[in-house]
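For this depiction, one protein chain was excluded, whereas all remaining protein chains were kept in their positions.
Per-chain residue numbering starts at 1, and chain names A and B are given in the order in which the chains are listed.
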Amino acid sequence: MPAPPLEVSFNELKHLVSSRALEGDTLLLNMGPQHPSTHGVLRLLLELEGETVINCIPDIGFLHTGIEKNMEVKNYLQALVMTDRMDYLNNIGNNLVYCLAIEKLVDLDVPPRAQAVRVILTELQRIASHLVWLGTSSLDLAAMSTFLYCFREREIILDIFEMCSGQRMMTSYIRPGGIWRDLPDGFEEAVRQFLRLLPGRLRQYEALLTKNPLFLDRTRKIGVLTAQEALRLGVTGPMLRATGIAFDLRKAQPYSGYDQYDFDVPTATGGDTYDRYLVRMEEMRQSLRIIEQALNRLPGGAFISDNRKFVPPPRA
Amino acid sequence: MDLEAVVQDLQSELGPAVLGVERACGEIGVLLAPQRVPAAAQRLQERHGFDLLIALTAVDYWPDEPRFALVYKFYSTSANALFGLRIPVPGTAPEVPTLENVFPNANWHEREVYDMFGVRFAGHSDLRRILMPHDWEGHPLRKDYPLGYEEVQYTFNFDEIDRRKPYATE
Partner (left out) sequence: MGVEQKLGNMGVVTTTLEHAVNWSRTNAMWPMLFGLACCAIEMMSAQAADYDLSRFGMELMRPSPRQADLMIVAGRVSRKMAPVLRRLYDQMPEPKWVIAMGDCCSCGGVFNNYAIVQGVDEIVPVDVYVAGCPPRPEGLIHGIITLHEKVKTEKIKDYA
């Protein structure tokens, strides 16, 4: 029995490429789902003229997991476990978003200690995620040593997560109403040690990359996005900040006590890949500032809400 | 920004198409008839400065009618305000005009709503499935679509499930 066709037929996609492709003037390339630089699965149908990409038709859905439908049949705490796995580089952030949504909908109180711990862990997770970004994007540009250095720093952060929750990545530590259990004893010392360690390492990475002519050649004026285009396309996060618009949700609509902490929102003006690199490096430094302030002011008290409708009672 | 003034402006501009106002959890939005969605979005973008389409999803209320409700959320970067639109859509032949010309990122969001719920968007330049394989039948996030789960193998039913389960041998 003949195998069913794997791809959408070419006729369905013909209207998306320019007419030059159909004549053979430009090259149509399938950058398939398995490719070293797609980091996960992304299929791109590229129309190339030399090294310039004229048209790009993404084909996504290779990692569609049906999480939304699966969460419909679970209760709040069971579905929390699935949120870790949505953006798998930002597990604690996903937990936090889910818990904030629940807390907003049912008006659940969160004690201040839990809010401060949430901020510390989310910022640590942000640094871990940015380290993966730095490692893998410089791996794509053939700077393999940065990859090894970044994962070395990431191991320290993962050790801190393991100390809190027992798991390196899918922690499910942030639960509706607060956090799962109180911080262990060595937490503060471990975080302070990390805070002392990282700035020097970030300087080393910048010394390797920021003024490197090879890196500049590969990233300057590549992938330029103007501010207008970014807003039209619904872009947020570091990509929007690299075009010049200083929109950070932590400042605009502060959650979990972010308005108590003093930090800057880094922006850049060009909107190309190099600017996004600069914005993310600076974001890591700002995250260190936030963690330090939160750690200095860590309040005591309860770590989870008392509302027994949403929070299971303690075991002992 | 005074969001109540935005609501009143939409009511005066679009008249009977505005079916109601929703206020919940500190956020505000209007219920709107399907045909006037692009007009409302245009008004919000040009007159009130809502420049970012943050969310476009749908909810399935099967078996109640109207079956679907499309939810749009707009954000204004200059005024730091959120505004929502909720569009009730009937279950038979659900169709809504596209927002692609006003907010280009609606292209993918609408493809996802089509893929997951089956709501068609009139005037969309490229309406095809985005998350499921292109020849998939059915719309997964509808409430009458089965979850598709597999029975869990415990020790007592291990062997009988093992016999039925397809294994690749080579």
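Here, contacts are C-beta pairs under 8 Å (C-beta built on N, C-alpha and C of every residue); 3 or more make two chains touch, one makes a residue touch a chain.
If you're wondering where the values come from, they're calculated on a predicted model, not measured in any experiment.
J.: Please pick, from A:62, A:76 or A:180, the residue that touches the omitted chain in the full complex.
T.: Candidates A:62, A:76 or A:180; residue touching the omitted chain: A:62.
J.: Check the options A:109, A:155 or A:306 and report the residue that touches the missing chain.
T.: Going through A:109, A:155 or A:306 one by one, A:155 is the residue touching the chain not shown.
J.: Kindly note down the residues of chain A that lie in touch with the hidden chain.
T.: 3, 6, 32-36, 39-41, 61-67, 69-70, 81-82, 85, 88-89, 132, 135-136, 147-149, 151-152, 154-155, 158, 168-170
J.: In the whole complex, what residues of chain B lie against the chain that is missing from view?
T.: 132-133, 140, 145-150, 152, 165-170
Note that in this section only the chains that are shown with their structure count from here on.
J.: Quick one: in the complex, what on chain B touches chain A?
T.: Per the stated touch rule, the residues are 25-26, 51-54, 77, 80, 103-105, 126, 128-135, 140-141, 145, 147-148.
J.: Give every residue of chain A touching chain B within the complex, in rising order.
T.: Touch residues, chain A against chain B: 4-5, 7-8, 12, 15-16, 60-61, 64, 66, 68-70, 73, 104-105, 231-236, 245, 247, 252-253.
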